[in-house]
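As you look at this complex, bear in mind that one protein chain is not there, while each of the others sits in place.
Coming up: chain A.
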Amino acid sequence: MSQPFTQRHIGTDADAQSRMLAILGYESIDALVNAAVPESIQVDQFRTVGDSTLPPAATEREAIAELRELAGRNTVKRSMIGLGYYDTVTPAVIKRNVFENPSWYTAYTPYQPEISQGRLEALINFQTMVADLTGLSTANASMLDEATAVVEGMLLTRRASKSKSTRFLVDVDALPQTKALLANRAAALGIDLVEVDLASTAADATAELGEYFGLFVQYPGASGRVWNPAGVIAAAQAQGALAVVAADLLALTLITSPGELGADVAVGTSQRFGVPMGFGGPHAGYMAVRKGLERQLPGRLVGVSVDAAGHPAYRLSLQVREQHIRRDKATSNICTAQVLLAVMAGMYAVYHGPEGLKTIARQVHERAGQLVVALLAAGVDVVTATFFDTVRVSVPGRAAEVVRAAAVSGINLHLVDADTIGIAVDETTTLADLALVVGAFGGRDAFGLVDFSMVEAGLPPELHRTSEFLTHPVFNTHRSETSMMRYLKRLADYDYALDRGMIPLGSCTMKLNAATEMEAVSWPEFGGLHPFAPRADVEGYLELIRQLETWLTDVTGYDSVSLQPNAGSQGELAGLLAIRGFHLSTGDTQRTVCLIPSSAHGTNAASAVLAGMKVVVVACDELGNVDLADLRAKISEHAESLAALMITYPSTHGVYEHEVGAICRAVHDAGGQVYVDGANLNALLGFARYGDFGGDVSHLNLHKTFCIPHGGGGPGVGPVAAKAHLAPFLPGHPMAQGDEHYLLGAGDAPALAGGVGGTVVHTGGPVSAAPYGSPSILPISWAYVRMMGAEGLHEATGAAVLAANYVAKRLEAHYPVLYAGDNGLVAHECILDLRPLTETTGVSVDDVAKRLVDYGFHAPTMSFPVSGTLMIEPTESEDLAEIDRFVEAMIAIKAEADAVAAGRWPADDNPLCNAPHTAQSVIEGEWTHAYDRETAVYPVRSLIRGKYWPPVRRIDNAYGDRNLVCACPPPEAFES
């Protein structure tokens, strides 16, 4: 018998736990957690223990066998559907060394740039690639997907345009999922979408379209048509509007770039650069802007700065644009990127180089030309005259029949309407595939007869690309697999990920991403499916999704779950849009006020604004809890217009607020809905449920609580879970294979459900490009829940809360713990107040964080949610030895700070303010510091045999923001 997975996942064993409990003075973990979680919200107040519908825990082997069975129910056909998703060849060297390498996928967002230079370089490669191909000056570090990128493009043009118009023009030949997303998002913000056939609009006729603040063009169009939008772009700009162009990156190697056509913003996806379709995601969307719009970019932006020694170093730029600083005035609610996938796409370009990409594009284009010739030879009417890789054909009345025939031959085509079919070619399409396509139309296999030398290129000559791209050496060096493997290894070695040690980032839940959980992500049955493949091909996926939805309702106390949001921020937005939809359905159109405590994560406020709500801030008391008196005052002030309260539980301060039940009741009594932010669910699973104590809707972070790795800053999955009355307003999708979702349905909405285990149709608008968001990483969370079972999840929560309280207890004599809840206990994380230390010694939060690097640790979360503090979340996965190593490092650093205060080291020359120390900094030149080299780099003897060496010294943030450079610097910059 193999060891239960729970014991592999949880780092502390029974012996370690009893030693930790002894220090805290509790008999058992349950006694500890029950003392910390207010009794009134504990799960046994609401359901009998043992009522869980989760299946009993499976072993790792059993879980894999079940996943194999589910995978076997998917059918991977040759996808020629197109619509923004194409089959692609993931270079094996990238699959093995990035996609399946924990050094890349277990890293966190690069907030500590000194220990993140590898993925920051990989991201700046991605940004350079996107900027070069789109012909624009600055690209960001990726977007969630193409459709959300178009929405962000629309919002950007509204911010940047001088026009006061509320109208945004959308070309008729845009992707259908993009149109659906635009419609959903525009409705909440009072933007009027106007669909126009821009390709047929003469440039001088656009004046008749009236005033508008922006327009959107798909290039090539959804139909495959390639046309020159320069005229409509110029006309838009002439009347003060901005132009957004969604462009296919592979096509851009052959056709004129959006930047050269005058576009202000280019968006799209990099999926076909080596990232499997995965039934819709995750992939890296992209956005690039012309000069002057950099500060309007949403999301992450990597830039170049310098370190303390003057060497170039990468870091995240212009962070104050983002929601964690600007809150309701942020450029977007997006917190994350799709880093792992952006790294893969960027590396695809590094490996192939500009010539390799052009060759792939020419082959794709040539194959599309061959398809056209063969179809014409078979007497089929090809509608699209100018194309890159996709064409539409007209078969009056026969489209469905032909699509069915192709499916029988193992090929999925795009059924546009009863008379029209779309066919897309990609880098994997063979001549044999084309023969099968022609056969499906009833044409003979004409390939023996067709003279392919007659194939005319389908691209308009005026749009042939002449400008260079990817000229930087990084895209022209790594052609051999050996060179590529070593480049990937070198970058991975620059970084600190979970494979090196603990990442105690508060509010981020950096727990184990178990190897077994990751297995299925690489399987072709999960990777090779198009998001709009027919239902019969994806039965395994739909069953996996149904099971995961069911399990998530069980552990949260809600009735229905949508897995569509592909990030926590999108889950928030989806939840708030569900509340909006509910209020509109009951005629309460005036309910638009969203109450948000001052302690909330900035994303809450940014999401509320995007859901068309007005943010009203509720004060917190000195203990960090919601100020009930202020809440009641704000509720009565806005009683008529109250839409919702957003509250995080446990709070962003890492404590179980005692009054959460009363808070929820006060909101409900005034007719408002309660949104519980699930960011901190890891402190609650198995002990209390949001739905039980008053939540109406929540988003969960599968990338925190349910083991999806952070990927260095994405992907994430942010399902939204709701009570039955909100379930119909959860995000649906016009192209979903099935629109019915699990509904627990017992209780308050029998009319909707018809009893336990019913179904509900999610009728809200989509928030992601694909119907199920990022399905290819759902097997990770599925496997976690399947292998833990209800009991294992309960144990994991207990171990996480134990670890956090143990750290707080051991460090409280050295650093004050800022907030605590019932019985002086914290939840799954604790905030250390460094402000007294800074006051007495001059040593800052930054100094301590960077000094931890010298000790071999990733710093905790800095200055969130309170400036001048560190927030520590050890999670359940760390063992006691690693937790103790961290505690002892923190104690040693405190002693170093005291030495500075005592005058043993000068305030401006000590191991703290000079941290982190690179190898170069202690080897080169004469050592003139007030402390010795051993203190600098070997403060603990155990580091001598195994040390993580940061590649750069402390990075100058101000320099990078004042001198914005967001593309690869020349290699000479690194010579020193």
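What we mean here is this: a residue touches a chain if its C-beta (ideal position, glycine included) is under 8 Å from a C-beta of that chain, and two chains touch if they have at least 3 such contacts; residues count from 1.
Note that contacts and distances are computed from a predicted model.
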item	value
Omitted chain, identified by the protein name its UniProt record gives, among "Na(+)-translocating NADH-quinone reductase subunit A", "ABC transporter permease", "Glycine cleavage system H protein" or "RNA polymerase sigma-70 factor (ECF subfamily)"	"Glycine cleavage system H protein"
Options A:R326, A:K358 or A:R665, residue touching the unrepresented chain	A:R326
Of A:K164, A:K291 or A:R962, the one touching the omitted chain in the full complex	A:R962
Residue numbers in chain A that touch the chain omitted from display	295, 319-320, 325-326, 863, 957-958, 961-962
